[in-house]
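I have placed the structure first, in the form of structure tokens, so that the comments after it can refer back to it.
Missing here is one protein chain; the remaining ones are kept as they sit in the complex.
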Amino acid sequence: MVAAVAFDDVSCAFGPVIAVDRVSLEVRAGEFFTLLGPSGSGKTTCLRMVGGFQFPTRGRVLIHGADATRLAPYERDVNTVFQDYALFPHMNVRDNIAYGLMVRGAEKAGRYRRADEMLELVHLPGIGARRPAELSGGQRQRVALARALINRPRVLLLDEPLGALDLKLRESMQVELKALQRQVGITFVFVTHDQQEALSMSDRVCVFDRGRVEQIGTPEEIYDRPATRFVAGFVGAGNLLEGAQARRVTGLDAAVMLRAERIRIAARSERTGGDAAGQRTVPGVVKEVEYMGSYIRYIVEVGEGVELLVNHANLGAGAARRNFARGAEVALSWPESACHRIGAGAA
Amino acid sequence: MSALLAAAAAPAGPLRWLSSFLYNRRGLYLALLLAPPLFWLGVVYCGSLLSLLASSFFGMDEFTGMIRREFTLRNFVDLAAPANLDVIVRTVAMATAVTLGCAVIGFPIAYYMARYTRGALRAAFYLGVMLPLWSSYLVRVYAWKLLLAKEGVVNWVFAQTGMSWLLEALLSVPVIGGPSLSISTLGTFIVFVYIWLPFMILPIQAALERVPQSLLDASADLGARDTATFWKVIFPLALPGIVAGSIFTFSLTLGDYIIPGIIGDSSMFIGQVVFLQQGTAGNVPLAAAFTIVPIAVMAVYLTVAKRMGAFDAL
Partner (left out) sequence: MRSDGRQGASRALKSAAIAGMAFLHVPMLFIVMYAFSSEDQTYIFPPPGFTTKWFGVAWERPDVWQAIELSLQVAVVSTALAIVLGTLAALALARARFFGREAISLLLVLPIALPGIVTGIALRSAYGLAEIPFGFWTIVVGHATFCVVVVFNNAVARLRRTSPSLIEASMDLGADGFQTLRYVLLPNLGTALLAGGMLAFALSFDEVIVTTFTAGQQTTLPIWMLQELVRPRQRPVTNVVAVVIVALTFLPILAAYYLTRGDEHASGGRR
């Protein structure tokens, strides 16, 4: 199957600054593909190269198998939802949405009908006559979406579209976007720096750091089996141990990642028996306690300056498991399979 | 639905091809955009300036009155003649005085505008400064000619308040005085300040507006009283604006020949000399040489001003 979008050894430099460094990747047709990374990691530049707003200084960009590297944006079967929505302020909502059809010469009645259909699709019926300035952030975001979908592009690019929304709205939009993608059936390429967002919405995630691809995989692969130290540190909360510390705490001679929620915490006095097979236990002292709502975060010192992060599910005050205070003596245990060796690691 | 889209196929055509061609060649696109304005300003305007510079090196045959196109430094030597030096010094002195006058009168207005007005009142003030700026220069000069005349308003006010003796005293001071306010260096000074005042107010106001309130709060929080905050925080930040405004007042005064001609007495300013030389005397080379003086002065002034950050305040 031809990939929807393919990067073939693409680099993009702005003078001496290399924003994208020899990136190769493939986005499968119909999937929800996320580019994830911190600011300045090159993910937005990659998206812009797919859209045609930035030309690579090296390499090829292919869209559905055809070389699109130096095509103008209007020559590509790709549409974009911009971070600031970029709605035309001097046009009302209906004209904004119908713009893509208008510039291709569609006649008024037909394109207005289609615009209204798009408004239905994004659950905003009847606001066609309003101006962008009169809309809320969430409404503008949906209008931008409707506008980008009216041309039925084969690939939709979304540049951190949920960044400006507040938490509750963002979470509901995440669910809606995912459902929309399944409904419309086209390829979505989504850029975000929020790893929670990436994990919850994507079919596959591509993690960027400083212009390079660190790992491409499903959310499970990224989370449970990070390929590099950067991915392990960037996604989820965990403990990264190396060298002598790794050996002492986990018994493994490698760079090891241990997720904070996989560690069980119990009062030291209760852990008198030996370890079950495949389990590992270390004693420790609680240094910090943070109440996070759905879980409690502990920072536990396990000797010689090594501190482990433990996320302990909050099962309520009356539950069997007690919560621990600072200075409490505890025992931490985890199944050895929870330790993940990090393979290739950039320093 | 797909019929609609099929009918609305992407328009091909020469314009679209041109657009894609230029999209790929950004340098060419910029060059095409800039060609007409650059041609106009570069060739036409700069060309004229260069020809002016060139002609300042030409000589004029005194008998025939024809310009001889041969290289000579005679014009610049002439500039050093006492009468001419006099003109230059007088003009520069007036420009300095006008700049100071504008700064002193303009600063309170700008300060009040930036700090104590809001909304409709600020808009009113802004318009109040903008309108004189853009409305007719000659009308405004003319207004003062009427006001300063012997039977005009200013004299009447002095007479009514019993201060005529003060006016007489001022007018009898040798350099700045004259037969009447409307024919005196003092009068010229007043009119210059009046005309260029908006040029000084707007940059100061813009610079002051950019001072965030949080800076002033921090200063007060750290224990500074109002006067200290003013001199140590506000004034230094307003200074680029003052310098920016002074560029205008200085430059405009250096080259002006109309106000001294209408309000002044017979003492000449650079602008008037230039006008006379190229006009009735036909001595364009000498006039050109004289023009170099304000250009040179402004070049120095602009370099100093740039270093003081005035360009960011424009």
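Going by the order they are written in, the chains are A and B; count residues from 1 in each one.
Definition applied: a contact is a pair of C-beta atoms (placed from the backbone, for glycine too) under 8 Å apart; a residue touches a chain by one contact, two chains touch by 3 or more.
The model shown is predicted, which means the values in this text are computed figures rather than measured ones.
Of the options B:Leu79, B:Ala97, B:Leu170 or B:Leu216, the residue whose C-beta touches the omitted chain is B:Leu216. For the options A:Gly51, A:Gly128, A:Pro161 or A:Gly217, the residue in contact with the chain missing from this view is A:Gly51. Per the touch definition above, the residue from A:Gly37, A:Pro56, A:Gly100 or A:Gly284 contacting the chain not shown is A:Gly100. The chain not displayed touches chain B at residues 10, 15-16, 18-20, 22-23, 27, 30, 33-34, 36-38, 40-42, 44-49, 51-52, 55, 105-106, 108-109, 111-118, 123, 125-132, 134-147, 149, 151-153, 156, 194, 197-198, 206, 208-213, 216, 247, 251-252, 254-258, 261-262, 271, 274-275, 278, 284, 287-288, 291, 294-295, 298, 302, 311-313.
In the full complex, chain A touches the hidden chain at residues 51-53, 72-74, 78-80, 82-84, 86-90, 99-100, 102-104, 147-148, 151.
Please note the rule applied: only the chains that are shown with their structure count from here on.
Against chain A, the residues of chain B that register as touching in their complex are 1, 4-5, 7-11, 16, 19-20, 23-24.
Chain A makes touch with chain B in their complex at residues 55, 70-72, 74-75, 101, 104-106, 110-111, 114, 151-152.
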